[in-house]
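Worksheet for the structure shown next.
Only a single protein chain was left out; the remaining protein chains are all shown in position.
A and B are the chain letters, set down in written order, and residue numbers restart from 1 in every chain.
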Amino acid sequence: MKNRTFLPNLFLGIVTVIFYLPIVLVVLYSFNENKLTSVWSGFSLKWYQMLFQDKAIFEALGNSIFLGICASVNAAVIGTLGAVGFTRIRSRSKGPVEYLSMLPIMIPEIILGMVFMAFFSLLGLPFGMTTLILSHTVFCIPYVYMLVKARLVGMDPGLVEAARDLGASDVRAFFDVTLPLLAPAIASGMLLSFAMSFDDVIISIFVTGVNVNTLPILIYSQLKVGVTPEINALCTLMLAATILLVALSAVLGRPRRSRHR
Amino acid sequence: MKKVFALALTGALCLSLLAGCSSAASGSGSATAAAGELNLFAFGEMFPQEVLDGFTQETGIKVNYSTFDTDETMLSRLETSKGGDYDVVIADDYIIKTAIDEGLVSELDKDQIPNLGNVNPVYQGQFFDPEDKYTVPHGAGVMTIVYDPALVGKEITSYEDLWDASLADNLAIIGNYRVIDGMALKLMGESYNVEDPAVIQSAGEKLLELAPNIRAIQDANTQDLLISGEVAAAVMYTSQTYLAKINRSDLEIAYPSEGLGFGLMAQFVPVNAPNKDAAYQFINYLLDPEVSKQCFEYMGYYCTNQAAEELFDDATKELLVLPEDFLSSNDIEMIQPVSAEAEEAHMQVWTEFKSACGQ
């Protein structure tokens, strides 16, 4: 028995180590005193110091957090309501609309970026936070929708019926019965949405305005070489925050994983 | 009841969207016209803070500096505001031509710009403004070759040298296809602005021979590849050449013997600029030799202000002033917009070249 699981487990172990290798290196070099990643010249926290003085990075971080919150809240409201409504509505347009609203996470992001850029300029919307929030909401809705829908499928419809029989209005029944039952799904949907929005490069590049940088856009422009270890330091801090977030989501509900953005 | 609830939620949704809008509006520092203000619209990182502060000190006019990242963004902003909102705009030559053609640029009142005589006449009278009615040049960009003599082992003097097999996998270039296709055109003795798609195609074939030498195609921070030793030579924008030389004085600059393409940035006043007087004061201020010097040293473009040339120290002068004999020769040519047909040929050549580089 031991022999039969040894090789598979070795495989799992090796792949996992390779997963972590690039990340470990990024973290390691954030403590490197030297600017060049090819030279290790001693332990230092100076990049963290410099990071905290870098206004541009913090502005971008602020933008990204704000954007992530707005997009995930919007997605939570629209997605939850839509999923709840659709389980009880029969309409010919239901299928196509559901398909359309899921489309954003099925197609390559470059298409979304392209169409939003063209469409927003057709509408004459100024590129900036507004366009970012709109486009991020579009690709966050499917995550909330699908998770809530999955949860609704496993839910006993008798519960809502019972509440209504006891005299609760539709709204009461929704808030007192449905919503608490859906809460974990909504929460993990929002977390997932936030993570997607927070990590999005491709769509953001096309719809952002001149003076609005999100963190991924900032990192992308620096990544093309010429990266200062400040970015490593930032990554390390973000990684710490991520681990915190993952721990949080593990506590909140069934862990969900992210789709690459 | 359900309606109320739905309305409440829609309201919440709208609020969060509105939050986005309002924060975007306040975030972009929207430029409103008020007395004693100047709305400057240009690329980022073009002005050292001292220069802007200096203007405010001298005139009491506050400068609102908004930036754009591509010329096209600038133009669409200007179109939306019907040539209003901004007082001074600095952009690239070809887009200024479009702006002038669309009637978005006002004619300059030259009496209000006494320093206009400081401009180097070489850069005046170009295709986008042949009679200098609308614009004042503010920096020239020339595509140069920069190389690391220790890694190249011989002198580079021409585009032809870049095709040499000794540079295999050792050359970085910028991603401007008119410039890169143009190297092949120049090698064939053609103009940058050739319209015949067949000529552009044959330049494309020539370019394919360069593919094995290309290590990276990159617009931003190209100089870092050279500085860090990732490549031995690079074809770069002027500002990048400047940064490369500042970081590593042992790097060599080559002005290719086949001729150079150049581009100009220029200032103009939009037709409905809210503070035209302030605009003229600012343009005049920027033409002051000392102020010019500070600007050019900061942005690293070739100096278009003749009066400022004398103020640079020798090392800087070498980097920011084009050699006299170069300017007087016919080897220098502006890259101008070409027809959609030629543009399409360029794009095809470029795409083919890029994928050949990846093989």
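Rule of thumb we're sticking to: a contact is a pair of C-beta atoms (placed from the backbone, for glycine too) under 8 Å apart; a residue touches a chain by one contact, two chains touch by 3 or more.
Everything that follows uses one rule, which is that contacts and distances are computed from a predicted model.
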| item | value |
| --- | --- |
| Name under which UniProt lists the unshown chain, selected from "Dehydrogenase/oxidase", "ABC transporter permease", "Predicted Zn-dependent peptidase" or "GntR family transcriptional regulator" | "ABC transporter permease" |
| Full-complex contact with the absent chain, from B:Thr67, B:Ser239, B:Gln306 or B:Gln348 | B:Gln348 |
| Residue of A:Tyr29, A:Trp47 or A:Phe66 touching the missing chain in the full complex | A:Tyr29 |
| Contacts of subunit A with the absent chain, listed as residue ranges | 5, 8-9, 11-12, 15-16, 19-26, 29, 37-38, 77-79, 81-82, 84-86, 88-89, 91, 93, 97, 100-101, 103-111, 114-119, 122, 134-135, 137-138, 141, 143, 145-147, 150, 170, 192, 195, 198-199, 201-202, 206, 215-216, 219-220, 223-224, 227, 231-232, 235, 238-239, 242-243, 245-246, 250, 255-261 |
| Contact set of subunit B toward the excluded chain (per top definition) | 2-3, 6, 9-10, 13, 70, 72, 75, 98, 101, 169, 172, 175-177, 214-218, 228-230, 337, 339-340, 343-344, 347-348, 350-352, 354-355, 357-359 |
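Quick note on the criterion: only the chains that are shown with their structure count from here on.
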| item | value |
| --- | --- |
| Intercentroid distance (Cα basis), subunit B paired with subunit A, Å | 36 |
| Complex interface listing, subunit B residues touching subunit A | 1-2, 4-6, 9, 12-13, 16-17, 19-21, 23-24, 27-29, 66-69, 73, 76, 80, 218-221, 224-225, 228, 230 |
| Of subunit A, residues touching subunit B in the complex | 36, 63, 66-67, 70, 73-74, 77-78, 81, 121, 124, 126-130, 132-134, 169-171, 174, 209-212, 221, 224-226 |
